[in-house]
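Below is a structure I'd like to ask you about.
Only one protein chain is missing from this complex, and each of the others stays in its spot.
As written, the chains take the letters A, B and C, and residue 1 is the first residue of each chain.
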Amino acid sequence: MSIWTQVLYAAISVTVATVYGLTLGGIVRKLYARVHGRFGPPVWQPFLDIIQTSSRRVSVSHGNMFLLGPVFRMAGGLGTYLFIPVIFGSAVFGNFSMAGDLLLVMYFVFFGQLGMALGAGQGGHPYSPLGIARGLAQMSAFEVPFTLAVIAVAIQYHSLNITSIVAAQQGSFLNWTLFTNPLAVIAAMISMLGMNMHSPFSIVMAPQEIPIGPPVEMNSGFLSILQTNRGLFAAAKLVLFMNLFFGGATNLLEMIAKTFFIYMFSVFVGAAYPRFRPEQSFRFFLKWPTIIGVLSIIYIAYLGGVL
Amino acid sequence: MEQLIKKLKGMVHLRAYRKQRDDLHFIMVDKPQLEMILAHLKNNEGFTHLAFLQAVDLIEDGKFQLTYMLYNYSTSVNLGVNVLIDRDDAEMNSIHKLWAHGWQYQRELHELYGIDFPGSPRVEESFVLEGWEEMPPMRRDFDTLEYSDKTFYQRPGRSTNDPAEYMKEKMYKNYPPSPGIRRDDE
Amino acid sequence: MSNLSKNKYSGYDADRSKYPEMENGKAVIDLDSHKFTKIWQGPQHPGVTGNMSVELIINGDEIVWAKTHVGYLHRAFEKLMERRKYIQCFPLVCRICVPEPDTNEYCVSAAMEDLAGITVPEKAQWLRTLNLEMSRIASYLMWIGGQAGSLGMGAIGQWTVGMRDFWLDLFEEMTGGRVYHMYMIPGGVRKDLPDGFKDQARDLIVRTRKLLGDVENTFLSNAIVKSRLQGLGIITPEMVDEYGIVGPNARATGREYDIRINNPYVKYSELDVKMITSSVGDAYARAELRYKDMHQSLDLVSAILDRIPEEGALQAKMPNLVNWKIPPGQTYVKAESTRGEHGFYMVSDGTGKPRRVFARGASYTHAISVLEELAVNISLSDLAALMVSLHTCPPEIER
Partner (left out) sequence: MNKKHINEIEDQMKLANEGLPEKERGLFADARPTTVDAFNKYYEGFLNWARSRSLWMLAFGTGCGATELRPLMTSRYDMSRYGIAPRPTPRQASVFIIGGYASIKTIKRIVRSYEQMQGPKYVIALGSCTINGGMYFDSYNTINRLDYYIPVDVYIAGCMPRPEALIAGFNRLKEKIRAGECEGMNEYAEKFDWFKKNQKQIIKNWNMPDYNW
């Protein structure tokens, strides 16, 4: 396969993922609205929002780093997505998974947030640094159980290559990490709550506290980049979780079904709970999820996965 | 309540006493004795709750009448303490040491009436107005309509109707004037 | 003079022991040291109750200094009322506190009646009581949505504000107005209950109770809500007198002060109003207390519906209200609003217009002195919850 074919395939894959992620965002809004007892916006509302923000006639920049912030964020989302095999065995949706491994993907998950922190900091608004401080602190907190879970998975499959991790889970659904190493999945799913930033871990963009955190000064085109990235990044995270813990997907329908249910987990928690205080949130992640993560490593490494 | 009034009469010069309702009484005292009587009422007679402190502009007499509304939790009685101060040289003792929220009312009176309370914290700060340059607006001689006409742009088309005339013209035009309609009770 | 030592400006102050820089018992806040940030919370801020703002100095996420700014809603009602005839004051006063306008209407009409020596007929009194209790429920429903919303739980607000709307429909049936009613006029009320009103109201009471059950399950029993509200903004019993704290905020500290019981007005003396108190004094105790008060209000509404007489005059015999003159005098009339003692001080001078009207809003001290004290040392994320928990209503502060 030539490099150009691959780039074409990757472009198709990124477009599909973005559209899917944004549609999922619309569905989530609709679901929240149903919990609230109202109709909610149409499912395609996120697309309209992106057109609307990008069609503003003027925009304000606060300097070079401010310009680069959304770009970094987008790079983080793209990087995360491009090194994950979306559909196992598919040429179009395989992305560049042969070139990267789990560590690279995790690096890109951080990269976007750090880049955004750099950019938003130049906005000059006091809520930006407050949100950044909260976001980075929470990120380091939820990364602990997530990393532990990833280590457990790596030990379990003796590999950091996502494709081979997915390959090892094929066959029966009993081969999924969910059933072979449930502790790691629990730790990772809890840390996903923090990653998706729904309640009770929505401290970064808490509108009643620091409206709306880092992107408070983002406007016009910058905001539309961030919104697009939100769709792409959500899809990338979900696909990563699906690959690591839920056996990956062999076709597009399976991918959509699995990621949808993974996402619904954090949505249902989010609809029913208020928000933590920042320090409560950090403490939460460093307590039980971390212990569960350590236990999962012990379970895999010393007990050999059998009890 | 009668006992309290009798006791107060023995203590200070009570200029006036009026019972409005069973649970609302007003007394009027002299300006120098006010702080003392408030402290006495608060510490010894159980009037611990200061509901408000407000001023009335008695422009005809050249006075401001201040009202300190106290409340006794155990007997459920409100007692209003009135005091008259000079309008031209409006100055009053501060009660911020008796009640921790006293300064708020004093700041408000300072801004809206121009009454000075020396020693009261934050009394010079602005309360509701920002960049106000005219005389204190709650004084009777400040004409708010004139100020509004002068400062804000009126949209043409606003008119004022006398309700009696307007109704006669619009609603009862086709009816003969009824002798039964009660007009003025003057 | 025992209270002097506890006064804000002579020693008593918020606990600032956490801060390293202390000089003569005062925290030194040097903005140029880059240890502190100054931010303005509001007026354009979704977490601020209404159009007011709080100037904050924060250290990390922690508030070290707070100052309330009001005046964004100052419409000079008191000045305008001095220019208007007595009956013309009514469209104005209901706008003093928007979520609960009826307390204002009651206080103003009662003050005029008190000065003019008018007795309100029996049936009008019952209708007034009904109106006041219904507005209490509407206001509380809005409040509990705000309290949940301040913690990032939007669903409760959606439910309760939606339910409040049905109560507003009921108001519309009763008075013709949705938000502003102008129902009570001097001497009585404007009109009788429409047909079928009582059944509608009873039906709505059942639905509201069901909703309140849901709210209790999802909000008041929620572990995260408890962990955030418990211990937040504790008002001590000593502070009640010092700061003139009233209403649920005072009752949550154990102070038995409910004007419906202490100084019964309209028909509350004939109704079974219970004094609901708590001894904790924190935000969760206040929330619980208000929740119980909502149930009590629902009880009262159904009791009132049973007892409203069918027949009776709606208004006392009044002179022509257009040229009504009230003899000179001064009075103070108060009523228990959802936020506490809501009173009107009225001075008449014998002319057709009031000499002075003053609205004593309960939030006046809650939102300024008390908030400035309680906001110190809490996290920035709790400020919205604290403000809603004190139930501040800016328009009644600045009128």
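Some notes on this structure:
Everything that follows uses one rule, which is that a residue touches a chain if its C-beta (ideal position, glycine included) is under 8 Å from a C-beta of that chain, and two chains touch if they have at least 3 such contacts.
Nothing here was measured: the structure is a model prediction, and the numbers come from that model.
The chain not shown here is in contact, across the full complex, with A, B, C. Touching the chain that is not shown, out of A:P41, A:G89, A:G121 or A:P182: A:P41 (per the contact rule at the top).
Of the residues in chain C, those that touch the hidden partner chain are 43-46, 50-51, 71-76, 79-80, 83, 91-92, 95, 98-99, 142, 145, 157-159, 161-162, 164-166, 168, 178-180, 395. Although one chain is not displayed, chain A still touches it through residues 29, 33, 36-42, 45, 48-49, 51-53, 55-60, 124, 207, 211-212, 216-220, 223. Residues of chain B in contact with the chain left out of this view: 128-134, 137, 142, 144-145, 147-148, 151-155, 157-158.
FYI, only the chains that are shown with their structure count from here on.
With centres set at the average Cα position, the gap from chain A to chain B is 61 Å. If you average the CA atoms of chain A and of chain C, the two centres end up 44 Å from each other. Inter-chain spacing, taken between the CA centroids of chain B and chain C, is 21 Å. The set of chain B residues that touch two or more partner chains is empty.
In chain A, no residue reaches two or more other chains under the touch definition.
Across the complex, chain B meets chain C through its residues 20-21, 23-24, 26, 39, 42-43, 48-52, 54, 56-57, 65, 67, 69, 73, 76, 78, 80, 96-101, 103-104, 121, 126-130, 137-138, 140, 142, 144-145, 163-164, 182-186. On the side of chain A, the complex with chain C involves touching residues 32, 35-38, 126-127, 130, 133-134, 199-200, 202-203, 206-211, 271-280. Of all residues in chain C, those touching chain A in their complex are 37-39, 45-47, 60-61, 148-155, 158-159, 162, 218-219, 222, 224-225, 227-228, 379-384.
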